[in-house]
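Only one protein chain is missing; all other protein chains are in place.
Here the chain labels run A and B in written order, and each chain numbers its own residues starting at 1.
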Amino acid sequence: MAVSWLSRLAARARVPVFPALGMHGDTILHRLALTPGIELVDSPRHASILLVAGGVPPDLHEALRRLHDQLPAPFATLWYRSAPLSELAGDLRVDDPEALPEALKRLHRELMSGRRDSSPRLLPDEPPNPWEGLGDDGHGGEGMMGGVPYGRPMAMNMHDDIRDGLTLDSLTVTLGPFLPVLPPGLGAKVTLQGDLVQSWVTQLAPYPIALENVFHEALQRPVPIAELELARARHHLQRLAFSLRLSGLEHLALVALRLSRGLNVESRVGRLHRWLTRCGFFRLTAAGRGRLEAGQARRVGGIAARAAGLEEDLRSRDAAYRRLGFTPIVQRGGDTNARWRQTLAEIDHSLQLACRAEQEDLYSEMTEAVETPRGPWDDYRPEDASDILEDLLPGLEWDEALTTIASLDLAGVSEWPLEPLSETSLKDDEERQA
Amino acid sequence: MELLTLLIVLLVALGAGLGVQWLAMCHQTMPTYPQRAPFLGGGLPETHAWNRYHVRYYPMTLLLIAFEMEMMFMYPWAVVYVEQGMKAVMEMGMFLAILSVGIVYGWREGVFKWQ
């Protein structure tokens, strides 16, 4: 009796969802973040539903299995625009973004009421290395540091420290590709000494990002500048929202997401910028670290390049933009702080350009190249630049390293455009719930 | 009597905290090894996490010890402060002034930075 009462109460909780992102899966997260009754959590231990959003490349299936097995029971897996793993072929798959929130809630309710069993464990119940009964005391350890106590070796001193030369143990781990604080798909082998990144080897490049169709069209024919600039601002606002959430400013992240959802030529980011300045985002969180050299900045392109003082923007070559009086904004510094200032300035600039372009009904005139939010796309699409992290991150403290990664847009651009989400506005979503 | 009450409060809260965990734990099976692996976003560690951790703020902890000693003198000082008047002000003022110089020196030497 008491148990059924407890599970009925538990069924009404906000649904804790851990997202494992596949290709182009991040767009649905922007929507879920604004959906009432859904909570996106940071650790699989805090979730009752594993949401696999977007196709997961086959070489990541093993990591996905490991992640799947890390959720505590009872849990379920939901596949959004993604083919379930072969062992989980019977799992629920949803392709309609409209239906997703309700499906997540129903799944949680079914789990809590016992109508659905917890998802099965996929990997065999074996320790990483056999240890029981081995070694000096039967716990797998040998001598001072040897053996595999409880299935794993102990940390050993491998590298000299890069800051104060005091050599202590270093830890080597593989991070990702489903770590929610990294760009989706990014995997790396990282050595830490204390909380300092000692070395970073990018093993899996982040998934290519899909840009809105208008950037692809701009290479075929002239497109309205207003549309181009709004799409650009949307992309940057979504990146900003990710970083704000990472730094604990949940409400401002939602402001940025809402702004990007209902973006039009009348929108302005002045207020968001003021709030960010006042709450100390630039001084306390995005303090100047992760400075890019000119060569690195040129490789990354786009905002990162302009934040490092390079006046590189394909828009200044377009006659229509020149008629609008376009000159690229640049910052000095090239660090995290400069990149976010640059991002906010460019969003503002884009909105102003969009406003004027709409009044004059201007179309882009250059079709051989386009400046995407990710960087210049002329003969080649902007390519993945995540290997610059290998030079950039060593020496940074964990928090600094992650804010640096969040401030950089490193993934390559996908050859496929972003699939437009259906027209139902967010307002309807929220009103329907209320 | 006061201390006894305090002890009971402490024990009841501790017992409640342990009890809630124990009640739920006593009828559940041990999680599988893959579930117990550390969460690293699908990745794996090479070793256990316990190590000779490089605590990068160790100079700051040394500075703290200097102040912690001072706190010991400060509690009785606070009680007799009004009684002793200016004498107490001067004594503690000198003490704090010396320690402040220590902080400024430490700051200049970068002890608050990650080493």
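The working rule: a residue touches a chain if its C-beta (ideal position, glycine included) is under 8 Å from a C-beta of that chain, and two chains touch if they have at least 3 such contacts.
Heads up, the rule we're going with is that contacts and distances are computed from a predicted model.
When you check the chain that is not on display against UniProt, which of "NADH-quinone oxidoreductase subunit H", "4Fe-4S dicluster protein", "Branched-chain amino acid ABC transporter permease" or "assimilatory sulfite reductase (ferredoxin)" does it turn out to be?
Choosing among "NADH-quinone oxidoreductase subunit H", "4Fe-4S dicluster protein", "Branched-chain amino acid ABC transporter permease" or "assimilatory sulfite reductase (ferredoxin)", the correct UniProt name is "NADH-quinone oxidoreductase subunit H".
Which of A:L34, A:L85 or A:M156 sits in contact with the chain that's absent?
Of the candidates A:L34, A:L85 or A:M156, A:L34 is in touch with the missing chain.
Which one touches the absent chain: A:L50, A:A63, A:M112 or A:I388?
The one listed residue touching the chain not shown is A:M112.
With the missing chain put back, one of A:T285, A:T343 or A:S407 would touch it. Which one?
Residue touching the absent chain, from the options given: A:T285.
So which bits of chain B touch the chain we can't see?
1-6, 8-18, 20-25, 28, 30-31, 33, 35-41, 45, 48-50, 53, 55, 57, 60-61, 63-64, 67-68, 71, 74-75, 78-83, 85-86, 88-89, 92-93, 96, 100, 103, 106-107, 112-114
Given the full complex, what residues of chain A touch the hidden partner chain?
6-7, 9-10, 12-14, 16, 34-37, 41-43, 45-46, 48, 72-74, 112, 127-128, 149-152, 171, 173, 179-181, 192, 194-195, 244-251, 254-255, 258, 279-281, 284-285, 287, 397-400, 402-403, 430, 433-434
We adopt the following convention: only the chains that are shown with their structure count from here on.
What does chain A use to touch chain B in their complex?
Interface residues on chain A, with respect to chain B: 20, 43-45, 60, 63-67, 69-72, 121-128, 149-157, 161, 163-164, 166, 168-180, 182, 187, 193-196, 397.
Mind pulling up the chain B residues that touch chain A in the complex?
Residues of chain B touching chain A: 31-35, 37-56, 114-115.
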